[in-house]
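Here the complex is missing one protein chain, while the rest keep their positions.
Moving on to chain A:
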Amino acid sequence: MADAPGPDGTSAARVEITRDEVAHLADLARIDLSDAELDHLAPQLSVILESVASITGVAGEDVPPTSHALPMSNVMREDVVVPGLSAEQALSGAPASEQQRFSVPRILGDEQ
């Protein structure tokens, strides 16, 4: 990622995201991308990143971050039992189910 802003948020001249990096990010995001998709996405992501890199340095150290526009904390509801979904309802959209459980492909690899 040539000239990408470093962790200290200083330089933001040119942001380039390579095809390999897009492949790595897709891997982290658990999306299989085809070669054609990688070729298509990488340049588009570079353009987007370049346009958003303009915010680097806009806010000083002393500015607190905002995660929610109208912050609230310790929001509790009354501690009263309310009806939830039945097992049948919860499983109604499952791709596969067995014995009132979600049935999933194998989780462990061969060597495990």
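Criterion: a contact is a pair of C-beta atoms (placed from the backbone, for glycine too) under 8 Å apart; a residue touches a chain by one contact, two chains touch by 3 or more; residues count from 1.
In the analysis below, contacts and distances are computed from a predicted model.
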{"item": "Omitted chain, identified by the protein name its UniProt record gives, among \"Anti-sigma factor antagonist\", \"Urease accessory protein UreG\", \"ABC transporter permease\" or \"Glutamyl-tRNA(Gln) amidotransferase subunit A\"", "value": "\"Glutamyl-tRNA(Gln) amidotransferase subunit A\""}
{"item": "Residue ranges of chain A at the interface with the undisplayed chain", "value": "4-9, 12, 17, 22, 25-26, 28-34, 37, 40-41, 44-45, 47-49, 51-59, 63-70, 72, 75, 77-78, 85, 89-90, 92-96, 102, 104-109"}
